[in-house]
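Only a single protein chain was left out; the remaining protein chains are all shown in position.
Each chain gets a letter, A, B and C, in the order it is written, and its residues are counted from 1.
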Amino acid sequence: MTSRIIKTITRVLFPFILMFGIYIIIYGHLSPGGGFQGGVILAMAIMLVVVVYGHNRFQKFVPYLLFIEIVGVILFILIGISGIASGRQFLVNLGTIPLLNIIIGLKVFSGLILMYLFLSRWELKND
Amino acid sequence: MKGEIVKKFVVASVLSLLGIIIITSTMLTYSTNLTSEISEYCLENLSLTGAINVVCAILLDFRAYDTLGEVLIIFVTISGVVLLAGRKK
Amino acid sequence: MIDHLPIFLLITPLISAIFLAFFSLFSKTEKIQKITAFIGLFLPFFYLVLLFQDLSNGVMEYNIGGWIKPFAITLVVDELAFTLAFITSIITFLSFIYSLKYMKNKDGKFYFFFLIMVSGLYGIFLTGDIFNLYVFFELTVVSSYILITYGDKKVSLKASFKYLIVGSLASFFFLLAIGLLYIKIGLLNIEYLSIHIHNIDTQTQIVIFSLFLGAVGIKAAIIPFHGWLVSAHSTAPSPISAILSGITVKTGVYIFIRIFALGFTLQNLNEMIMVLGAITALGGVIGALVEWDIKRLLAYHTISQVGFIIVGIGAFSTIGIAGGIYHIVNHAVFKGLLFLCAGAIIYRTGTKDIREHGIGKAMPITLITYIIAALSISGITPFNGAVSKSMIESSVYNYPLIWLILVFASIGTVAHFSKILYYSFIKSPKNFKKKKKYQEVPLSMQLPMLILAFFCILLGVLPNLWLDNLILPASSSIISGYSAIQIKFLDPLHILKEWIIVALGLILLKVIIVRSKDIDKLRKLISKFNLNTCIFIMVITLISILIFLKIAN
Partner (left out) sequence: MINGLNISIILFLVGLYGIITNKNVIRIVMSLSIIGNGVVLFFISLGFVEDSVAPIIIPGVDNIVDPLPQALMLTMIVINLCLTALALTIVTWLYHEFGTLDIGEMK
């Protein structure tokens, strides 16, 4: 898993996948795509690096990822309550579709990476 | 080993019987035009949401409550995985 | 002013769960987490009281996102949803207080999943949209998988895995049925579905109904689909199994009522459901015959009580459905109480096997509350079980065979609960020298038990308080005929029947004790069922339901 060829390829590929993921999230409501798909692509970019360079180095990012999760849910509910604050029902859309897309993108991104980091803890310590 | 094959054959035949019953009694075919009223309503009010991608508009505006429930499911599953995998061995 | 009560009811446990997660990230002290959880569970009471006043002037609707009715997701608060939400808030609040002491050594995250499960339950009871029902049911079920793993180590993991597989299978059946409904009607709002459902051709209606029945059968543990429930409810920690048995199984029954009220135009549908309910009632009791583990015994009785409710609803008469809904309320109360008593016994004695208990007079509060709960589950007159059981039985008079099965089931219930009383409290434990002196459980565990016992008596002595303004309008909204039924309270015929059942139950108990050897042989036979055979039996029952409906129509 640690041969030089793979490392150079990941170093080359990583920024392109990252940019493609961000594009899918931000332009989600105008072109095919959206929060979920973009979040998964972003997670794949980071996952590529984590797999190639070994997951032990990345275990220290876990609190930050959990923080993104919690902030994501709080923002989602705040947007919902902003619908009530504007006098109409819960979750009324005040032009917030791109914002919701970004929130869901970040959530799915941090969720997938957390899943991988915690499931990979059980790997046999070979590399 | 012989009993194993017989058991698998029985299960396969029972399941194919279930499949035949469901497929023959529903006789589903592709629809030739957009019939569902919800999609027609969403197409009419699409301009209010400001999105062109109707799927995104439905997901985040017409049925945002589903997405709220689903965001919660992701949140619960992630903290469940963190909790379970984080327990001391 | 649009009053946002239904949404506040759902959001408060959510917000307190999120704050709890926030605090657990930074401060490790449990104090703040328990306070936020307390607030999150206590506020819904105020919303429900306010909702009750609004409920008097008709069903409340709340369109989310500001779109019009059939196309947006609407939150519908009618009498049925209100009664279930009210019972959920009571049982979840009390078992939260109970779990403060009971879950002492477990980490703080327990309350996070507890709160998310409560908001999922409120989400289920409020939505009027069928896909949203699936999403919130999945939320409740996912958080209950994790809560089950808080039980005793090895066994609860296996039970949680089994529950996960069978539960997600039920959700996939549910989704297939929603898909078929959507292709034929193109709408997702439950109220509008029931208007348009009659113009679907009967063959597709048969498939839709049997897929729904398969999904609901697994969720509400109707007999051929019940495999997962016993291990899941018995290995979970006691406050959690009190909620699982009290409320989560009821979500399956609630979905069953909503689907049954859709108005499928199929012949002798009611007879099939009543037969299924009767088999479940009897099967639960037979399953409990071989059990010595107190929580497995209670889990089997949850199955048999759900069978009573299904029979009540299958009867499709005002008294039947009212009896079914009232039994949902009663069962949530006395089953929650029974699980809390079992938890108290396990908290002190450490073992689940009733033969080693022999507590005697050492735990007076637990003894009294247990006796009240046992009397109300076996339907003795002054307690709440009697009212709803007699309503269900009187709704089945013109089907003598089903009435007889129900009577046998109640005889078995009496036998098993006197078995627990005899072994756990009266008889000294098997190995006599281990006779320790047990003292009573701490106050914070006694309080919920006493409150629930008070409810048992209140619901039994004053049934008309609940029936007239909550249960009867709920059942009238399901069937159009609203005939105000007068509960013949304290009439000698019912009391006589109850005491005969008690006498027969005690005789059955004598038989169980004498012949306990070959009961253990029976136990070996039953415990052979593993996950694969359970699901295979489910598929076979689904096929037989399909074929039966095809022949009948």
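We take it that contacts are C-beta pairs under 8 Å (C-beta built on N, C-alpha and C of every residue); 3 or more make two chains touch, one makes a residue touch a chain.
Everything numeric in this text was worked out from a predicted model, so none of it was measured.
Chemist: If I'm reading the header right, one chain is hidden. Which shown chains does it touch across the whole complex?
Modeler: So, spelled out: the chain left out of view touches A, B, C.
Chemist: Going by the contact rule already stated, which one of A:Val62, A:Leu75 or A:Met115 would touch the omitted chain in the full complex?
Modeler: A:Met115
Chemist: Can you work out which residue in C:Gln267, C:Ser516 or C:Asn532 touches the chain that's missing from view?
Modeler: C:Asn532
Chemist: Name, in rising order, the residues on chain C that touch the hidden chain in the full complex.
Modeler: Per the touch rule, chain C residues meeting the hidden chain are 131, 135, 138, 142, 145-146, 149, 153-154, 157-158, 160-161, 164-165, 168-169, 172, 175-176, 179, 182-183, 530-532, 535-536, 539.
Chemist: In the whole complex, what residues of chain B lie against the chain that is missing from view?
Modeler: So the residues of chain B touching the missing chain come out as 7-8, 11-12, 15-16, 18-19, 22-23, 26, 28-34, 36, 38-39, 42-43, 46, 52-55, 58-59, 63, 66-67, 69-70, 73-74, 76-77, 80-81, 84-85, 87, 89.
Chemist: Just the residue numbers, please: which parts of chain A touch the chain that's not shown?
Modeler: 31-32, 34, 36, 108, 115, 118-119, 122
Just so we're on the same page, only the chains that are shown with their structure count from here on.
Chemist: Looking only at C-beta pairs that count as contacts, which pair of chains has more of them, A-B or A-C?
Modeler: More contacting C-beta pairs are found at A-B.
Chemist: Between chain B and chain C, what's the gap in Å when you average each chain's C-alpha atoms?
Modeler: That pair's centroid distance is 26 Å.
Chemist: What is the distance in Å between the mean C-alpha positions of chain A and chain B?
Modeler: 22
Chemist: If you average the CA atoms of chain A and of chain C, how far apart do the two points sit, in angstrom?
Modeler: 38
Chemist: What residues in chain C touch two or more of the other chains?
Modeler: 14, 21, 64-65
Chemist: Can you list the chain B residues in contact with two or more other chains?
Modeler: Within chain B, residues 61, 64-65, 72, 75, 77, 79 contact more than one other chain.
Chemist: Per the contact definition, I'd like the list of chain C residues that touch chain B in the complex.
Modeler: Residues in contact with chain B: 14, 21, 64-65, 67, 70-73, 107, 109, 112-113, 116, 119-120, 123, 131-132, 135-136, 138-139, 142-143, 145-146, 149, 180, 182-183, 186-188, 203-204, 206-207, 536, 539-540, 542-543, 546-547, 550.
Chemist: Provide the residue numbers of chain A that touch chain B in the complex, in ascending order.
Modeler: Residue positions touching the partner: 28-35, 62, 66, 69-70, 72-73, 76-77, 80, 90-91, 93, 95-97, 100-101, 104, 107-108, 110-111, 114-115, 118-119, 121-122.
Chemist: Per the contact definition, I'd like the list of chain A residues that touch chain C in the complex.
Modeler: Of all residues in chain A, those touching chain C are 63, 66-67, 70, 73-74, 77, 80-81, 83-84, 87-93.
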